[in-house]
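A single protein chain has been omitted; all remaining protein chains appear in their positions.
Moving on, here comes chain A:
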Amino acid sequence: MRPGSEARQGLVLISPTLAYSLLLLAAPLATVVTFSFWTQNYLDIDTTLTLDNYRKAWGEPIYRILMGRSLLISLIVTAVTVLLAFPVAYFLSFHVRRRKAVWLFLITIPFWTSYLLRVFLWKVILGYNGVLNSARMGLGITDEPLTFLLYNMNAVVITLAHAWAPFAILPIFVALERIDRSLLEAAEDLGDGPLRRFFRVTLPLAMPGVIAATLIVLIPTVGDYITPRLVGGTDGLMIANMIQTQFSKANNAPLGAALAVSSMLIVAAVAIVIYAIGRRLGGRTQ
């Protein structure tokens, strides 16, 4: 086959998918960006280009608070999720000999049950009359139900950390599986104890998986809508809730667009920083 024709065939074959993405991803994203420079004039859209929406989005306290909180929550969620997931991935990779696939399957099952209902069930677990409180009182541990469980940031963090667990385990597991076991034996033979070996060999080699897990959890959680809405109360609301409000009740789509674009830029910036740090940490050994 001539090289030119191979390239052509490949492009022809991928063109429907590419065309679809251009039409329904590139075009909408371009529209949102354009929209964010327009203004809402009661029922009409004023198409004069202006930075007003961005001034509001970055300047007014409410949007700054929501944005900062969204970022903070998703950073905490990411840290919690990745730290809790690592030992599980490590266990699967180094201690489970057969049955690995079964473990992986079991880990992914809860993730495939309705996200909406999983979040709602956390509300049921954490609520004032919820499972945790009614069980505690039923067992005679307390008489007073705990109120700090639901409708705040804690609830959002717990729920999101639960929802994204498999996404953190799988990439770390894959990275650990790729580690050449003879390197670990070499480290041991050369006198490294288990702890030193872990920090000097295993962890740096697993870094690409850890970074992947971090980004996979961080990026979507910033824009989560359901969890803050159901379990966050007013103190746990995040930027996605405000974006939705702008598009519906507040009827200010351009401002909503500006908020969406801003949050996308911030997430992208944070992701790039994390990626760069990860490259530096894991890079020395590769």
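As a convention for this text, a residue touches a chain if its C-beta (ideal position, glycine included) is under 8 Å from a C-beta of that chain, and two chains touch if they have at least 3 such contacts; residues count from 1.
Methods note: contacts and distances are computed from a predicted model.
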The hidden chain: which UniProt name fits, "ATP-dependent DNA helicase RecQ", "Urease accessory protein UreG", "Spermidine/putrescine ABC transporter" or "4Fe-4S ferredoxin-type domain-containing protein"? "Spermidine/putrescine ABC transporter"
Based on the whole complex, identify which of A:50, A:154 or A:244 touches the chain you can't see. A:244
Out of A:134, A:147 or A:251, which residue would touch the omitted chain in the full complex? A:134
For chain A, which residues touch the unseen chain? 6-11, 13-14, 16-18, 20-21, 24-29, 31-32, 35, 84, 87-88, 90-92, 94-95, 100-101, 103-110, 112-118, 120-122, 124-125, 129-131, 134-135, 138, 162, 165-167, 170-171, 174, 194, 215-216, 219-220, 222-226, 230, 240, 243-244, 247, 253, 256-257, 260, 263-264, 267
